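Below is one structure, written out as C-alpha cells; the observations come after it.
Coming up: chain A.
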Amino acid sequence: QTIGFSQIGSESGWRAAETTLTRQQAEERGIDLKFADAQQKQENQIKALRSFIAQGVDAILLAPVVATGWDSVLEEAKEAEIPVVLLDRMVDSSKDLYLTAVGSDLVHEGEVAGQWLVDTVGDEQCNVVELQGTTGSSPAIDRKTGFENAIKGHDNIKITRSQTGDFTRTKGKEVMESFLKAEGGGGDICALYAHNDDMAVGAIQAIKEAGLKPGEDILVVSIDAVPDIFKAMAAGEANATVELTPNMAGPAFDALAAYMKDGTMPEKFIQTESKLYTQADDPQGEYDRRKDLGY
Partner candidate 1 sequence: MNARLLPLTATVVIFIAAYAVCYSQYPNMLSTRVIGNLLTDNAFLGIAAVGMTFVILSGGIDLSIGSVIAFSGVFIAVLLRDTGLHPIPVFIALLAVTTLFGASMGAIIHFLEMPPFIVTLAGMFLARGMAYVLTIDSVPITHAFFDQLQGFYWLMPGKGRLTFIGGLMLVTFMAGIVLAHRTRFGANVYALGGGVQTARLMGVPVAQTTMAIYALSGFFAGLAGIVFAIYTSAGYSLATVGVELDAIAAVVIGGTLLTGGSGFVAGTLIGVLIMGLIQTYIVFDGSLSSWWTKIVIGLLLFAFILLQKGLVLVTNRERTTPHHAR
Partner candidate 2 sequence: MDAVAVSPPLLCAEAVSKSFPGTIALDGVDFTLLAGEVHALLGENGAGKSTLIKCLTGAYRRDAGDIRLEGRSIDPRNTLDAQRHGIGTVYQEVNLLPKMSVAENLFLGHQPMRFGMVSGRRMNRQARETLAQYGMSIDVSRSLDSYSVAVQQVVAIARAVMLSGKVLVLDEPTASLDSHEVHMLFDIVRSLKERGLGIVFISHFLDQVFEVSDRITVLRNGRLVGTRPTADLDRVELVNMMLGRDLEGETRTTGRKDLPTAEPRLAFRGFGRKGRITPFDLEIRPGEVVGMAGLLGSGRTETAETLFGLTPHDTGTAEQDGKPLRLASPRDAIAAGFGFSPEDRKSDGIIADLSVRENIALALQARMGWARRLPLRQQYAMAEDFIRRLDIRTPDADKPVGLLSGGNQQKVMLARWLATNPVFLILDEPTRGIDVGAHAEIIRLIEELCAEGMSLLVISSELDELVAYSHRVVVVRDRQHVAELVGEDITTGNMVEAIAASEVEDAA
C-alpha cells in the first residue's frame, strides 16, 4: 500500500515531530509512505498532490499550509478515486472532496489558553502582551481569535501589545525585549500569551535577562506542548501550555484502513484533544516522555 504525504515543511520542531510520528506510524503498519516536503509553499503542495495522483498512490495525507485553494486538485484526486485525509489543519473546500480531517480546533486552543488565564488571575487587573504567529497564517489568526473570545467579558484582562514573532524563538525573544522596554521595563506586564511554545521559550529568556522572573512576575501561557516548554515549566518559568498532538497520522491511518477494508465512512472531523498542561501536571515527566519524539 502506497500513501502519499504532503507535509507543509519543517518550519518548527512541532512539525518535525509530526513528520517523524507519521513515518513511524506508517512503518508500523507496513505502509510505503511517499513523503513530500513543500517548504511552506502551497504551490509545492499542489504540485506534490498532482504528482501523487499521476503516480497512482492509494491514498493521500495532506497537511494544508492554508485553508483555501484546494478545490481543483482535490477534485482531481476524487476523479482518480484516491481518498484524501487532511492533517492538523482544515481546508474550506466542500466536505465530500476529502475523506476526513484529523486535527485540533485552533480557535479552541486559543480559548483554552485564554480560559486558563481568566481562571488564574481572577478579578485582578491584568495586562497581557501577545506574541502572534506569522502574520496571515491560520494558527496565528485562529489562536488570536480564540484567546480574545475567552477573555471577552473580563474587563480586567486587556491585551496591551500584540506583535508578530513569526513563530520563532529569536523573534519571540526580540519582540519580548521591546515589549519590556515599552511597558515600563516589564512592570506593567502581567501575562504573556504566545501563539506557540517556541516564541514563549525565547520570550522567557528575554524576561530573565531583564531581571524579572518569568512564571511569577509575568505569567506565561502558550500553545503546542513541545518538550522545551515542559522544561521551562519544571523550572517554574512557564505556567501553562495547550497540547497540540503531533500524532495526527495514527487516527488518519486507522480511518483509511477501515475505509479501504469495507468502505466505512469515518466522521468528517476527527478532533484531537486540546489538553491543558500546567506546572501541576508533572512537567518533568512530560518532558522525558516527549524529548525523543523528534521535536
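Quick note on the criterion: a contact is a pair of C-beta atoms (placed from the backbone, for glycine too) under 8 Å apart; a residue touches a chain by one contact, two chains touch by 3 or more; residues count from 1.
Criterion applied: all candidates are chains of the complex that A comes from, given by their letters.
Given the structure is predicted, the values throughout are model-derived calculations rather than measurements.
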item	value
Selected partner (touches chain A in the complex), from 1 or 2	1
Chain A residues within the candidate 1 interface of the complex	4, 7, 9-10, 16, 19, 33-37, 39-44, 46-48, 50-56, 66-72, 92, 134-138, 141
